[in-house]
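Removed: one protein chain of the complex. Kept in place: all other protein chains.
Let's turn to chain A:
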Amino acid sequence: MSTHSLLHIQHLSTYFDTDEGTVKAVDDISLHVRPGEIVCIVGESGCGKSITALSVMGLIEAPTGRIADGIIDFDGQNLLSLSKNHLRSIRGNDIAMIFQEPMSSLNPVITIGEQMSEPLIIHKKMNKKQAQKRVLELITQVGISRPEQIAKSYPHELSGGMLQRIMIAIAISCDPKLLIADEPTTALDVTIQAQILDMLREFRSQSDMSILLITHDLGVVAEMADYVVVMYSGKIVEEGEVVELFANPRHPYTQGLLRSKPIINQRQKELYSIPGYVPNPLELQESCYFHERCEHCMDICRTQEPPLRDVENGQKTACWLYEKEAAVHV
């Protein structure tokens, strides 16, 4: 794995203007993805993980949504300053994305084969015949037998697991450098999820493709990630290398998340649960956004936002418990 980054998000802020006020869905976050690396963004609903992915893809829709600030550096160019056409040539070619619901990403009245050929014709400049041949290879590559029959079928004729495999086939068809996968296995059964995760890992090791994987499932994170970013209410609260982060979670939110997940063959009488609920994004004040649910809440947590700082072994956390200054204020 090389050290330079393929994707470097710097101080990204994505806001949504609603009738009730501005929602800071992503609030000043920075992260790296290196070539061949799998970075997982983990967090609960509304934490901003999907919006981060959509921002990279240039899929934030105006006028409600806007990227308020930041740089998204991909392979040396800032995606946010590119023209629509230029961005379009990168999207699909160098960056591909798969979503939770494959059914809603595919056109129901066009055959699988035709939908798969489209990017090959546009991005890889293949003619129809070459594209058709490549489609059959791709279908086989994602572990589906009878490729000719599948190419002729329509999306509704296939199961959720098969469609997700087709989506992956489309995504990898132009040999992207970066694959963004937003909850790719959440809607699937566990035995199918295991197949899909295995397949993603395999593609990564064959082609050195980087993956930015967005998930709420800590189990999936542990299986897939090299590096983990934990988000809460639009902010990064903790990040680090996967083994270290699971062994030594620093932020009380990460600690709580890990403790509240039941683990097979490690049954406890009572599950730990984080009290309360996620704060309303319209009512956020300068503070640590987790303070109302935190066991270790101090005075400073209610009035000042903790910065994201290095703790140990490359791990970073945004928590006043680890700040020397905190001692002065308490």
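Assume a contact is a pair of C-beta atoms (placed from the backbone, for glycine too) under 8 Å apart; a residue touches a chain by one contact, two chains touch by 3 or more; residues count from 1.
Operating definition for what follows: contacts and distances are computed from a predicted model.
Per its UniProt entry, the chain excluded from the display bears the name "Putative peptide ABC transporter ATP-binding protein", taken from "Probable oxaloacetate decarboxylase gamma chain", "Putative peptide ABC transporter ATP-binding protein", "Simple sugar transport system permease protein" or "3-methyl-2-oxobutanoate dehydrogenase (2-methylpropanoyl-transferring)".
Interface note for the absent chain: among A:Val220, A:Val237, A:Cys288 or A:Cys319, the touching residue is A:Val220. Contact with the chain not shown here comes from a single listed residue; of A:Thr18, A:Ser159 or A:Asn313, that residue is A:Ser159. Touching the chain that is not shown, out of A:Val229, A:Val242 or A:Ala318: A:Val242 (per the contact rule at the top). Of the residues in chain A, those that touch the hidden partner chain are 44-45, 159-162, 189-195, 197-198, 216-223, 225, 242-243, 246, 256-258, 260-265, 267-268, 270-275, 277-278.
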